[in-house]
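Apart from one protein chain that is not included, each protein chain of the complex appears where it belongs.
Note that the chains take the letters A and B in the order they are written out, and that residue 1 is the start of every chain.
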Amino acid sequence: MTEPLLKVENLQTQFRTEGGLVKAVDDVSFEVQPGETFALVGESGCGKSVTALSIMGLIPNPPGEIVSGKIEFNGVDLLKLSGREMREIRGSKIGMIFQEPMSSLNPVLTIQSQLTEALRIHTDLSKNATNDRAVELVDMVGIADAKTRMKQYPHQLSGGQRQRIMIAMAMSCTPQLLIADEATTALDVTIQAQILDLMKDVTEQSGTALLIITHNLGIVARYANRVAVMYAGQLREVGEAVEMYTEPRHPYTIGLLRSVPRLDSEKGTPLAPIAGEIPDLTNLPSGCAFSPRCGWAVDKCFEESPLLEETSSGKKVACFEHQSVALNVQ
Amino acid sequence: MWRYIAQRILVSIPVIIMVGMITFTLVYIGPGDPAAIIAGDEATPEILEQIRADLGFDRPFPVQMGDWFWKLLHGDLGTSYFSRREITELITPRLQPTLSLGFQVVVLSTIIGITTGMLAAWKAGSRLDRNLMVLAVLGFATPGFWLAFLTIWIFAVNLGWFPVIGYSPIQDGLFAHIHSLFLPVMVNSILASAFISRITRSAMLEVLREDYIRTARAKGASELSVFLRHAFRPSAIPVATVIGASIAGLATGFVLTETIFAIPGLGRMLVDAIVRRDYPIIQALLMVVAIVLIGVNLIVDILYAYIDPRIRY
Partner (left out) sequence: MAVISDSSNEWELAPPFSTRLKGMFGSTYRAAKRDLVLAAAISVLLVGLFLAVFAPTLARTDYERTDPVNRMLAPNSHNWFGTDNWGRDVFDRTIVGTRMSFLVGFSVTLISTVLGVGIALVISYFRILDAVMMRFVDGFLAFPTILLALALISLIGPSVGNVIIALSVTATAGKIRLVRGAVLSLRESTYVEAAKAVGVPIPRILLLHILPNIVGIIIVQATFTLASAILAEASLSFLGAGVPEYVPSWGNIIATGQGYIQVGFHISFFPGLFLTTTVLAVVLIGDSVRDHLDPRLRGRLKTTAAQQ
């Protein structure tokens, strides 16, 4: 295996809230290889967005704080960088796309000025060159009539178009890593696939690694090479994307799979939402955080928290009962 | 853009008509008999009747009001009861002090207010921020005429840096002019800027929470650029609104400060007219002030469109 592009090690990010301390990200470790597509999956509130913002160094402090861990990018620990050094990486080496295309673009600045901003910050290109590059980028993300778009404002574009502009913006300096935080969630289903295809295309062309953050396992199957499933701030299962479907090992992963409609399921099979509620992060249950919702839970699960361990098949799973799960789910 | 401006102008027209109707009706139903005021104490009923007929006071209310509006449209504000002179003629020499005071205060209070407000937002939660906001609340609670009194006592009576009262027109030299208006400009600017500062701060803090600020940071923009380029313009709309509102406040402030500092401006003219019960002047000045303020609101509306493209299209 080559040297990973991004290596997150034992990351802990906490928020101080009025309800108490929230361990939004609790001891999370994973790696993203150059050029691969990695998906971080989980329900809302599981800490996946906080993981992304931690990588970007955009955790608002206060109330948030990265307490411990390492985030190595090209071998450099991002957490040790100064604000200035981190700004040089943001937008040039790592790009990010956010969930809300409607509110993520500045309403009072033209598309051109927002698109060229990263280029102006990170490159020495002339004004004309950045403007040309901006037109190129808009072409690349498949928006017609790129030149007139330059003078327009965000409110003159549709949601899908705005998200394309966001992609163009994030890709403007050809980053090595693109983080897409629920980038398609707010869009119409028909447009979601287009945007995902677009992200996949542009990152493949430039060899950019893609970190997809989503609650939708359906997306993962089609676009990701590897997947990490997150629950209550911790990773529960990490492995090849295909394996997540063929041989899920964590009860939570199975729950997620069953709650997503699938074309290959038999007609009449009901969707099975996961029972119970997302736990209160200020007051997690003792033992495995998933135990109150888990059909496989044994006594031990309510007392101890399982660690992420490598199984015989090479994937990682954090469940005491993963072997019995494996036997039952075939 | 032009359509928007035209629309705003159209919307102001009924307000101006309403303002005219209120102003005219107030004086019309007022208790004073203008004929008696003009004629003086020894007037006989015949003379009073004659004056009424001359000035058209014997005509029905709508006719009088229509006549008043018609004259207003032609720039005729009427005649003073007291001096019997055209009001426009009386107003002209009064314009310079008030306009100069107004211009200086608006420029100064906008600069002070926006700078301190942004500084407070930039250092939100810091000692500087807290101190600035304490000052802003104080500025809101302090009556202008009392602050004027204090500054006169400190800077004119005790330190002797400025004359206690008095006004020096621009013709007598710009320095002397600014020097003579220095204290009233300061008093009004400090009070108006307190308000602008508070709004600037809260508008900035609100915008800094927006998703697009996070986007700007994700692009690697520096904090200064985030602040000035990305956050300032979107937060300028409420700021423009309060600047407009503070100009309305100044109209009141000037009546008080011109009285205290003995500045021969429009505010002083109004107070004198009220003392003399010179209703046509009161009527005319109310109308002028209201029209100026409607104009200010119009400018603020147009500024909105300049600030926010969503309004422009």
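Operating definition for what follows: contacts are C-beta pairs under 8 Å (C-beta built on N, C-alpha and C of every residue); 3 or more make two chains touch, one makes a residue touch a chain.
Treat the numbers as computed from the prediction; the structure is a model and nothing was measured.
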Spell out, residue by residue, where the missing chain touches chain B. 14-15, 18-19, 21-22, 26-27, 30-32, 121-126, 133, 137-138, 140-146, 149-150, 152-153, 157, 164, 191, 195, 198-199, 201-202, 205, 208-209, 211, 214, 217, 223, 238, 241-242, 245-246, 248-249, 251-253, 255-256, 259-260, 270-271, 274-275, 277, 279, 282, 285-286, 289-290, 293-294
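Everything that follows uses one rule, which is that only the chains that are shown with their structure count from here on.
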Cα centroid separation between chain A and chain B, in whole Å? 54
Quick check on the complex: what are the chain A residues that touch chain B? 56, 58, 87-92, 95-96, 98, 100, 103-109, 117-118, 121-122, 153, 155-156, 166, 169-170
Going by the contact rule set out above, which residues of chain B touch chain A in the complex? 210-212, 214-222, 229-230, 233-234, 307-310, 313
